[in-house]
Each structure stands twice: as C-alpha cells, then as structure tokens.
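Written out below as structure tokens is the structure these notes cover.
Below is a slice of the complex: some chains, not all, each in place.
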Amino acid sequence: MPENTVTREDLEARLKANPFAAWMGLSILSLDEEVLEIGLVWKEDMIANPEARNTHGGILAALIDTAADFMIAAKVGRPVPTIDLRIDYHSAAGPGDLRAVARIKRLGRTFSTAEAEILDADGKLIASGRGVYFTAAAQE
Amino acid sequence: MPENTVTREDLEARLKANPFAAWMGLSILSLDEEVLEIGLVWKEDMIANPEARNTHGGILAALIDTAADFMIAAKVGRPVPTIDLRIDYHSAAGPGDLRAVARIKRLGRTFSTAEAEILDADGKLIASGRGVYFTAAAQE
C-alpha cells in the first residue's frame, strides 16, 4: 500500500465540509497507513422504527461508504465517486454513537475497493460492507 | 404476486412515523400491486460535496432500502429487517427532489428480494439497487 498523501487534518477538514457527514456528526478518530476510524454522533432523527428505536440502515450505509471512501482519499488525495456499495446488516443498532473502521482491499489506478465495519460502543459488529470507487476521478 | 395486505394510508402512516424517513421528507407517491413510488424532499444537509453539490450516496442508499422494504411491507404487513443491500450509482444527483420506484423480485416466506431505482425530476436514472429482506420477521 502506498503512503498516505493527505494529513489527518486535511482529511478531517474535508469531512467537516461535507454537509451530510456533518449532519451525521462524523469525525476522524484515528488514521494510519492501513486503517481509518470514523465516529458518528447518534441522534433521534437517525431512527428507522419508533418502537424498536434501531438506527436506519441508510445511516449505516452512509457511514460505511464515507469511511471506505475517505480511506481511499487518504491515498489518492480526495474522496472519489462511489461506483457501487454493498452492505451486510449483522445486528440491529440501538441508540448510541457508532464507529466505522475502514481498510483498502485493493488500490487501483482506475478502480479501487475498500471496506468498512461498524461497531457500537460495546464493540459489537453492527454492519459491514464494501464499495468500489472510481479512483481515476482523483486525477481529473 | 399476492395482493397487498396494507392500504396506502397505513403504509404512509408507517413511513411518516419512521424518524429518518421523515427527515428525508419521504412520502408515498403511488402504490399498486406491483409498484411503490416514494418521493424524497431534497435539502442542503443531504449534500456530499460542497463544490459539486451532489446528493450523498448514503441518502440514495437509504431511499432505495426504504422503498424496497415498504413494497415488501405492502405484501407482508410491515417493514422487515434488511439482511443486505447493494446499490449501483449511475449518475450524480444534483440538488432537487428524487423519486424511487420499487418492485419485488421474489417474495419468499423466509427471505425476499426487492429492488428500486431512483430518478430525478427529469426522469434521469440516478441509482438503482436491491435488498434482501428477512420476511419471516413479519410473522414474529
């Protein structure tokens, strides 16, 4: 894996400038050459079902996509378009902050694959998934 | 395909009671035995990138998941857990309301597959995808 080309500060600035990421309360918890961790600040508007009070699967998908994309951004210089996304839902997420852990599966000149998993505050695996990203867009 | 067991009014009430669906401004545009159409009211918080002003892929994923799940709900009586979700992003969505069109691919006793596509106001295909849903949960 090549070295990161973006500092944590620059990546954080890009994340904060992304309105939906800001709405989700996303922030970078850690970044090294292999792993990016992003935290989400839970809120009532994220609920899917008023009785079960579980977090909407779309929020989980958005968090996985953002974390995977930003790990690629750390390598290629900026977030790149998502071509497709696949999410597995493993456990319902009750109210509470979440954490996504992202890694690159393969970094390519044209396309790249990255994956992320979401953990709750107890470390329980909530969801995991992958996106394919159009890395060539970073050269445009 | 069996007949719907839920009226449009009941389905709409469930949609409105779902906090994240409400945040996205979702409403039922039409429902028949084969197709459910759901509208989304766009807002600034849905943007992914402040320059390009494209809608976040997580919003599109949430809309596809919700539309597919609610088409199944029309048959089985209530929304059911998403097991997995796969989204293809076809074109960037600029600011503006969106519409999802959902159909069931296969309705099963234990698992079901439904799909949806998202169109913008000009009828342009923005994204499409599928979920697998745990239909047996509706009997619990």
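Letters A and B name the chains as they come in the text, with residue numbers starting at 1 for each one.
One rule holds in what follows: contacts are C-beta pairs under 8 Å (C-beta built on N, C-alpha and C of every residue); 3 or more make two chains touch, one makes a residue touch a chain.
What you see is a predicted model, and the numbers here were worked out from it, not measured in a lab.
Each protein chain is a copy of one sequence, and the assembly as a whole in this entry counts 4 such copies (shown in place: 2).
Note that only the chains that are shown with their structure count from here on.
Averaged C-alpha coordinates give centres for subunit A and subunit B that are 21 Å from one another.
Touching subunit B in their complex are the following residues of subunit A: 17-23, 44-50, 56-59, 61-63, 65-66, 79, 81-89, 92.
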